[in-house]
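A single protein chain has been removed from this complex, and every other one stays in its place.
Up next, subunit A:
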Amino acid sequence: MTTHKHVKTALAVALALVSISAASAQESTATYDTMAPSSGADTQPAARGSMQGMDHGSMQGMDQGSMQGMDHGSMQGMDQGSMQGMDHGSMQGMDHGAMQGMDQGSMQGMDHGSMQGMDQGSMQGMDQGSMQGMDQGSMQGMDHGSMQGMDHGSMQGMDHGSMQMQGGSAPPDARDPNAYSGGYQLGVGKYALSNTRQLMMADEHNFGSFLIDRLEWVRGPNSNAASYEAQAWYGSTYNKVVLKAEGDVKKGRLEEARTELLWGHAITTFWDTQLGIRNDVGSGRPARNWAAFGVQGLAPYWFNIQATAYVGNSGRTALRLSTEYELLLTQRLILQPRVEANLYGKNDPVLEIGSGLSSASVGLRLRYEFSRQFAPYIGVERYQTFGNTANMIRADGGRSGETRFVAGLRVWY
């Protein structure tokens, strides 16, 4: 799921990510289907709806109150379809047909329940101010133009049901796939070869992959390090063991490393939930262990998205969001914008991590695929710390952000 590529438009260079502006800490009991059908851009319901469209599962895990503050505009570029699926009312200005055709199902099918078990309170502790500092504007730049170009009027007469080409849920009168079996079982019984089914196809086979998405040398004012990010999986189409690893090596020492072991479970066409554990280590740093729950998948317009929430010891919570996009300049020359953000529920001074939006990076990598599986790249990345984190680093004499040049290799097997 991580390696899809497509062209959106030239606009897509203006990649943007999640702009999270936490708002009032008020308790909210609203869910998406109770939202007012308001199209007011600045009303909380609309804002909430749009965020749910992006990543329902993980967002539910967050404090709902804070989601109310989410910037509506900024999310529109993310996942129109799923937003449509969430809240028709607020999206009425948009094209129903197109929206229905998108990915309602992927979001609706998300496992709400499992996230609700998360610590909502700790999410409320997020730093509102720093989140607002995120780039709202960049998302708005995404897609407004093209959406406005859509034809509202002519679509309203459409039969929404028949236009829904992806996702959704089965209607009550949906056909039973076993209706034609006449009670017979696969490979056993009359005319069968034995008492157990003999024929197995690849749908019952396990597959595996090991992707090193980034294996790079990083050069910046403060950095001269090697960095890696990898993801391996093994399993069936719908259930996998997933191993994620990311870290930096400086002067031969592992500066910091995040390793996650997850159970990935396909829930919709393009989305998997992931449930498991995370371990952070680093030389001279105390280890941190977390329980992890997240989603990984492909949003409309081919954005690869990972969003994972973590709960650690001592009431620590964290949220990690990343997205990648693959812009095919040619069949083999690919420009990959990449955005990552890390948020924490409370200060962890030993690690110089502050609550709220702690760090984010925006990178642009240009790779050449000698083969699908072997692609060297060069790129540039802006890394920035925010809020308490930035304060702690500055107090320690460090810089709160830097621009880095990277050169590396993307390989998989």
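Throughout what follows, a contact is a pair of C-beta atoms (placed from the backbone, for glycine too) under 8 Å apart; a residue touches a chain by one contact, two chains touch by 3 or more; residues count from 1.
Criterion: contacts and distances are computed from a predicted model.
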Hidden subunit of the complex - UniProt protein name among "Nitrogen regulatory protein P-II", "Copper-resistance protein, CopA family", "Phenol 2-monooxygenase P2 subunit" or "ATP-binding cassette domain-containing protein": "Copper-resistance protein, CopA family"
Hidden-chain contact residue, picked from the options A:L298, A:L319, A:A341 or A:V406: A:L298
Absent-chain contact - pick from A:S209, A:N289 or A:T403: A:S209
Residues in subunit A touching the chain absent from view: 1, 3-10, 80-81, 95, 97-98, 101-103, 105, 109, 146, 149-151, 154-155, 157-159, 161-171, 174-178, 180-187, 190-193, 197-204, 207-209, 211, 237-238, 266-271, 298, 300-302, 327-332, 372, 412
